[in-house]
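Got a structure here, written out as structure tokens. Questions coming.
Note that one protein chain of the assembly has been removed; the remaining protein chains are unaltered in position.
Think of it as A and B in the order they're written, each chain with its own count starting at 1.
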Amino acid sequence: MFPYIIRRVMLMIFMLFVLSVVTFLLFNAVPTDPAMLTCGKTCTPQIVEANRIRLGLDQPLPFQYFEWIKGIFVGRTYGSGTQTFDCSAPCLGYSFKNGEEVTIMIKQALPVTMWLALGAFILWMSFGIGSGIYAANRKGKWQDRTIMAITLIGYSLPVFLIGLMMLIFVIVRAHLLPYPDYVSPFENPLQFLQTMILPWISLAILYAAYYTRLTRSQMLETMSEDFIRTARAKGLPEKRVIRKHAFRAGLTPIVTSAGMDLAGLLGGAVITEYVFSLPGLGRLAIDAVKDYDLPTITATTLVAATFIIIANIVVDVLYAAIDPRVRLS
Amino acid sequence: MSAPILRVKDLQKHFPVTSGNLFKKQVGEVRAVDGLTFDVYPGETLGLVGESGCGKSTAGRSMLRLLEPTGGSVEFDGQDLLAMGKRQLVSMRREMQMIFQDPYSSLNPRHTIGSIIGAPFDVQGVKPEGGTMKAVQSLMERVGLNPEHYNRYPNEFSGGQRQRIGIARAIALKPKLIVCDEPVSALDVSIQAQVLNLLDDIQKEFGIAYIFVAHDLSVVRHISDRVAVMYLGKIMELTTRDQLYSAPLHPYTHALLSAVPIADPDRERARERIILNGDLPSPSNPPSGCVFSTRCWKATDRCSSEIPVLREISAGHQIACHFPEDRSSATASSTVSGTDFTAN
Partner (left out) sequence: MSDVILSVKNLSVEFATEDGVVHAVDNVSYEVKRGQTLAIVGESGSGKSVSSLAVMGLVRSNNATVTGEVHFGGQELVGLDPEEVRKLRGLKMAMIFQDPLSALHPFYTIGEQLIEAVQVHEKVSDGDARARVKTMLDRVGIASAEQRMDEYPHQLSGGMRQRVMIAMALINSPELLIADEPTTALDVTVQAQILELLRDLQKEFGTAIVLITHDLGVVADMADDVMVMYGGQAVEQAPVRELFYQPQMPYTWGLLASIPQMHTSSLKLDPIPGTPPSLINLPVGCVFAPRCTHKDLVAGGLCLTTRPDLGAVSDTHASRCHLNEAQRIEIRRSRNIGKVD
């Protein structure tokens, strides 16, 4: 088990390195002058050049990369002489568009996205797995068919449609909830819940539909395995056969999907954040793209991709925990 | 006796065992086939028999270079197979074919059986007299398939019929040698008998030599002229069928044969039984000396230190054992003693 994890972690570090290089090159491959973008409305070539030197954009690429990485781990200082400012670790750059360190912007946006993703995750996993198992056990009967029909609808409804509909009917028409206005749950739990409940539901509907179908097909597959027949031949009650034997065997693909989906959302649930005006990572990233805010684009990309890579290793470790054949080979 | 069609000398196929975190390094090897030497003569059937993990299938594939051998030499019709380039090998394949265990996975489901059976003609650029279709249909008739089914797909056929398709494809170019890898073990007994008879008839008609790889000892007895018994990548005993089955000299052969139930209650319940203890050792870490020594009731210190070479003990009877069974006494069971087995 242990060598397996070490192997995975080493792979992860390697992937993070590759990721950072690619992200950095992306930043430099944009067909505009980054220094130009740091300049406000009253722009002169002098300011551009000064900013270029201040931000170290006049240095060769490998040096710039090194400075960027150094910034993330130990922080960095922009400029020289009197016109310097410090950007402490983890320094992801400075956004001229917002006049703020990118790290600070991400630190503000990340919790919003995290709460959104986690809440929706818990919702869809419990609904998806529950109804998937239920449908599998009643395969072909009316309960199964109903659930499958509902999931098909849920699966084909885009988030912006569900979100907007709920926004209009629940908030605008029926006034059941106040207009969404994000606060931290530690500041005002009630307002937090009132804001988050609709985004959670609209996000969860789509995923729950997918997980219902996934769980159902997994369960149907494992229920036809020989070891399930053995479990029944032992005289185990059906509930135990399903929970202990079938579900555990069908769990691995569900864990994989769940890990990757959660990680994907942690990088920003763009549409949901937009519909419900949540100041999360997805919004930050899209706004940055609209504004050509290069340091922010790079940073959000890096953060989102890091989540995916970390999720990958978490999934791998869970895999090994579930399946001894992975762990002991 | 005519010259052998196939001469295999010290054939080896080793698979690397790797380990390591980021960078794999080889930490060992599985000697799946570890020094096989035998000849196959035109028109004869050599049975290659053994239990799972003995390397018989790997051997069959390595001989035809479907797997690249690690060492040794294979001479087909006087030509060195291992020295051949790709193109030369392809044209050589016309003379040596293979039939597989699972007739379904070896047939492309998207091709009609007409094109499957006719494929060797295209690959080798052979234009049969009267056209490919006519040749294929006469092949189909020969193996007992309805020629009108020329345009059907493999999934429309039963297991036995698919094996007939495989046979038709293999004999299309009238090869001199066919390696049959467990060709009947996936079939029900009544169908198995049909296919065995077909293989028999075809051999007589075209004079093809077979290497018949199988685990079923009664099937091997039925079809083979000579039989090689393999254990952990090595040949333990090689002789004519009748000698092997009536008077096996290697303890492993003896135990193996005694383990097969006879479909005759009186004989079955009266037969001698040697129950081997334990399991097959790991092929990646075979015992020193004789590979069978860990399960052999006759083994001595010599057996675990000195590798017995395959030697000719009497005309046409080769055996790799320091202490062959004594066939001068009335029954082998009288020599049996110790705790490693039971005999009744």
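In this text, contacts are C-beta pairs under 8 Å (C-beta built on N, C-alpha and C of every residue); 3 or more make two chains touch, one makes a residue touch a chain.
Just so it is clear, the structure is predicted and the values come from calculations on it, not from any experiment.
Student: Using the document's definition of touch, tell me which of B:141, B:264 or B:306 contacts the absent chain.
Tutor: B:264
Student: Give the residue, chosen from A:37, A:236, A:255 or A:318, that touches the chain omitted from the document.
Tutor: Only one listed residue reaches the unshown chain, and that is A:236.
Student: Just checking the interface: what residues of chain B touch the absent partner chain?
Tutor: Counting only chain B, the missing chain is touched by 51-52, 158, 160-161, 188-194, 196-197, 200, 215, 217-219, 221-223, 241-242, 245, 255-269, 273, 275-276, 279-280, 342.
Student: Where does chain A touch the missing chain, residue by residue?
Tutor: Where chain A meets the chain not shown: residues 139-141, 225-227, 229-238, 240, 245, 248-249, 322-325, 328.
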